[in-house]
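Of the protein chains in this complex, all but one are displayed in their positions.
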Amino acid sequence: MIEFAVPETIERQRVRIEEFIAQTVIPLESTAYEQGVDDGLRIRLQAAAREAGVWAPQVPSSLGGGGFDFVSSAILLEEAGYSPLGPLALNCAAPDEGNMHLLEKTGSSDQRERYLHPLVAGDVRSCFAMTEPPPGAGSDPAALRTTAERLDGGWVINGRKWLITGAAGAGFAIVMARNIDGSGATMFLVDADNPGWQVGRHLKTIDASMPGGHCEVVLEECFVPDEAVLGEPGRGFDYAQVRLVPARLTHCMRWLGAARRAHTISTFRATNRELFGAKLSSLGMAQAIIADNEIELSASRSMLWHACWIVASGAKGTEASSRAKVFISEATSRIIDRSVQLAGGMGTSEDLILGRIYADARAFRIYDGASEVHRMSIANRVVRRMSETPRTNTDQRAADS
Amino acid sequence: MIEFAVPETIERQRVRIEEFIAQTVIPLESTAYEQGVDDGLRIRLQAAAREAGVWAPQVPSSLGGGGFDFVSSAILLEEAGYSPLGPLALNCAAPDEGNMHLLEKTGSSDQRERYLHPLVAGDVRSCFAMTEPPPGAGSDPAALRTTAERLDGGWVINGRKWLITGAAGAGFAIVMARNIDGSGATMFLVDADNPGWQVGRHLKTIDASMPGGHCEVVLEECFVPDEAVLGEPGRGFDYAQVRLVPARLTHCMRWLGAARRAHTISTFRATNRELFGAKLSSLGMAQAIIADNEIELSASRSMLWHACWIVASGAKGTEASSRAKVFISEATSRIIDRSVQLAGGMGTSEDLILGRIYADARAFRIYDGASEVHRMSIANRVVRRMSETPRTNTDQRAADS
Amino acid sequence: MIEFAVPETIERQRVRIEEFIAQTVIPLESTAYEQGVDDGLRIRLQAAAREAGVWAPQVPSSLGGGGFDFVSSAILLEEAGYSPLGPLALNCAAPDEGNMHLLEKTGSSDQRERYLHPLVAGDVRSCFAMTEPPPGAGSDPAALRTTAERLDGGWVINGRKWLITGAAGAGFAIVMARNIDGSGATMFLVDADNPGWQVGRHLKTIDASMPGGHCEVVLEECFVPDEAVLGEPGRGFDYAQVRLVPARLTHCMRWLGAARRAHTISTFRATNRELFGAKLSSLGMAQAIIADNEIELSASRSMLWHACWIVASGAKGTEASSRAKVFISEATSRIIDRSVQLAGGMGTSEDLILGRIYADARAFRIYDGASEVHRMSIANRVVRRMSETPRTNTDQRAADS
Partner (left out) sequence: MIEFAVPETIERQRVRIEEFIAQTVIPLESTAYEQGVDDGLRIRLQAAAREAGVWAPQVPSSLGGGGFDFVSSAILLEEAGYSPLGPLALNCAAPDEGNMHLLEKTGSSDQRERYLHPLVAGDVRSCFAMTEPPPGAGSDPAALRTTAERLDGGWVINGRKWLITGAAGAGFAIVMARNIDGSGATMFLVDADNPGWQVGRHLKTIDASMPGGHCEVVLEECFVPDEAVLGEPGRGFDYAQVRLVPARLTHCMRWLGAARRAHTISTFRATNRELFGAKLSSLGMAQAIIADNEIELSASRSMLWHACWIVASGAKGTEASSRAKVFISEATSRIIDRSVQLAGGMGTSEDLILGRIYADARAFRIYDGASEVHRMSIANRVVRRMSETPRTNTDQRAADS
């Protein structure tokens, strides 16, 4: 069956999150961005979220989360994303949210005890150390240069990472490295106090909502015991997919909320402003902005739910999540950009949060697979599929003419 | 629940339509466009469709149709639209499909007998006579100028219509007129042999798939009996909505199929052509075209199903159908345009059907509400809704700052 | 000096062309498209153009043309393009205009006498036979498959061409073929009555303004004497550039006129229509269309003049003409598309010529180098130039970081 009915329980939780964001998170935004988003703020916000009964919607209830399925999470995380600080408050922000998912799917029971439980509880933050400076792993993960060498009772990791979000202040990292013996790649759990894990400078980027920044990291003779291997050695690239496919979609959820916020603020303003003797919201070019935002929010949401349902149904969802990621990252960019424009002189200001959302959102079209990389991957899959399809006579004629 | 599972019965019917289109309709395209799409072709195609068990998927089975619900129809009519002649063959093409829906919802049992049954059976074609030359009803239906005056036992209609699709050769028309006494507008069933109904010249447009063309019509002292009133006098504008909301969505269904056809043909060609020493489909700019087509087909489909479900659930769906119509008419335009580009020198040719689809599709962004009119309507509704919402303190601050 | 002053003599000639198009060409459009654009119409239009003193602006006066330089021609051919039949009337239409240029630059005095003079005089039409069906020469001219073999006193040409505009009814063709001995490609002048030159079927395309259509051609044991070689044997690809660089820009000139026509018609209509109680031209979304058209017409014109000046100054202009061709073909497409939209229900009609311009214009983004091919070529040149530039320290840092 094809159905779009949002169950009552989900709607009630959505409203709870909406109220929490409106009453508790948004009032803190202004000072947060003046003082910087740090762990003090995170701890304060997270305490409030637990109190409000909106904690970690996407995490199984057995682990202490809301226990909502993936499609319901699309609704709830969109609501959390209405403030750029909302996902942090609800403990459903990147990179922790993706790391929780990965640990849940691949972690041993000891690893879950030691890393997943405190992460779900908000007692620590984590980071995901995959990206490397050129010519290492970036848009092309296969270029991975960080190495892991097996020794007696453990491994030694060497390499450089950068743009590692949240590295400063994280309690541990999930590190991706290439097995030096050619047997694939492996993921490791590395404690932040490991002397071989050295967090360097923060790359100065235009976003401002991630505690711990985007850091350079050096792994130098970083020894970890065998128990630090996540899942099995050599399966790192598989696990990357386990993490990345749903992580792309949770990004879409959160940014959809942020885009709706930008749209809502600018539309409210337009209903309130007089320009050339009329309400701004009655002028055709403003109406085009408002309508295009509504249309693209709606298209994004339907497409996102569809992709989430595919993943939730047990399919890999690589292609559906790629399509959704490209479309939604670009659509939300356009929505935010138009909202900035509609807000006029205050559009690039953080007073209205619009400027902050605009600057924060830009990287979404790049991280977790740049639009171009997803397009290449989508096209390759389509072409492969078409090449394998027995063609009808007509198609053949078209192809051959 | 939110679900996207296509039931097995629907999938089976979809495949049946797919095969019918591939084996029976597509082979006739070339000669159809050389000789013109006329009723001879229509009758031949429709006989084959009935034979193949794919007749009128969207029509209740009690009336002789496939009996599929509106969301399932989205899947089946997309498949029919894979050929521009497919909807004609399956008797789910505009304007008949919309007229069937309207007659089913508002017709008396006599009217259903006399007009709906033969229409469903394919024994006649019909037309919908609403649009008028300026300064009459066009994008703004309220500008309606054709008048209806009540006499003893009937009405007299006077006025001019144009761009009336399928008027030449139609067995009857549904005519929209303004009651001369100011009591709203009324819809009338007018037989084609009524001497007051005069079909004039065909406006020369760039599309070529509609039998009966797009005609000028004059209604001159056109007398119809009381039984010719569809539903109740004075409720014409309500009935227009009854017809137009779903009709917008069935247009989206059919054009989605046509866009997929264009995409499929050009992608097949790209997998088959060598250019600059590589497969065309391996070149980045071709991959961008292929991926963007996939992405927008997918976004369109999810959004369309969502809008259809809203309508099927009993809601009016005005806003959802407006959003879907704007997005899908524009997305399919882009898909078709990119497919033409990817096909290169043959892209504007009818040999590949691409040129024909390109020319036929252009009007979709204009008819049944131009994109701009829907945008205005969407914005007005959003603004009204926001004005009525009790604002949170935060939103208020944003709106007032 | 950088100057944009249009000399008085050019402005006077522009006005003369404007009046000729308005008074003589436009009134014939309607019947022309009903009956088909053929040589009868061409001869009639050309006689009128000579009479009106607007003949062949771009051709040297020594040859009987207007004698205007290339930048002035940009102004005059834009004016000619205001009607899709204007360039035909003024003998500045493709493919003859490009062939005249090529013959003038490379033809022997005998060839000029025999081919160029009658072509300038309008006594014959010609065609340019380069494009081949896949896997031959199309977007990639290097794939040329038609062969030329040198014999005693002449050459034998074998191969297939297609999409040869104007082939039916042309007096002669300029044929591009690959020397069978590997010594490059050669251009030949082939008379239409050569028994080895066989014009086949017209590919059915959506444009309608070219007499002679777009044909398949077979060259079968086509013998031509040595005097049929244009310029020198083996230099065909060089000559192709001689022809194509300015030909791209004359296409831009003519289509700029057509786009202005579409814009003018739809804007006039918008100033004349009432919609929702206001002039259509006062509604914001209509104003956005009108303004965007003005803006892109203006940007196109400045860019075109600049590219023409570069070519006229003696530079090769490959890159400038590629940039202009991509921008202007895409900008005029957008302008025409928006004009269709603004004209509403009549937008796709030939009654307003808009539908005709829309359908005719589509191929401009494909022929004479598809946008993608020009983009590849532009990027390759930029990258090569940057690779050769000694980098400043700063750039180096950026490139290496």
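Labels A, B and C are assigned to the chains in the order they are written; within every chain, residues are numbered from 1.
The definition used in the following text is that a residue touches a chain if its C-beta (ideal position, glycine included) is under 8 Å from a C-beta of that chain, and two chains touch if they have at least 3 such contacts.
A quick note: this is a predicted structure, and the numbers were derived from the prediction, not measured.
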item	value
Touch with the omitted chain, as defined above, among C:310, C:335, C:357 or C:370	C:310
Options A:61, A:139, A:183 or A:387, residue touching the unrepresented chain	A:139
Residue ranges of chain B at the interface with the undisplayed chain	133, 283-288, 401
Absent chain, residues of chain C that touch it	1-7, 22-23, 26-27, 71-72, 264-265, 267-272, 281-282, 284, 286-288, 290-292, 294-296, 298-300, 302-303, 305-306, 309-310, 313, 320, 323, 326-327, 346, 351-353, 372, 374-376, 378-380, 382-383, 386-387, 391-395, 398-401
Contact footprint on chain A, counting only the chain that is left out	33-34, 131, 134-135, 138-140, 142-143, 162-163, 203-207, 272-276, 283, 285-286, 340-341, 344-351, 355-356, 358-359, 362-363, 365-367, 370-372, 375-376
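Assume only the chains that are shown with their structure count from here on.
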item	value
Most remote chain, CA-based centroid, reference being chain A	C
Per-chain Cα centre nearest the global Cα centre, belonging to chain	B
Dominant chain pairing [most C-beta pairs in contact]	A-B
Chain centre separation in whole Å, for chain C relative to chain A (CA means)	49
Interchain centroid distance [CA atoms averaged], chain A/chain B, Å	39
Distance between the centres, which are taken as Cα means, of chain C and chain B, whole angstrom	37
Per-residue multi-chain contacts in chain B, two or more chains	286, 346, 351, 372, 375-376
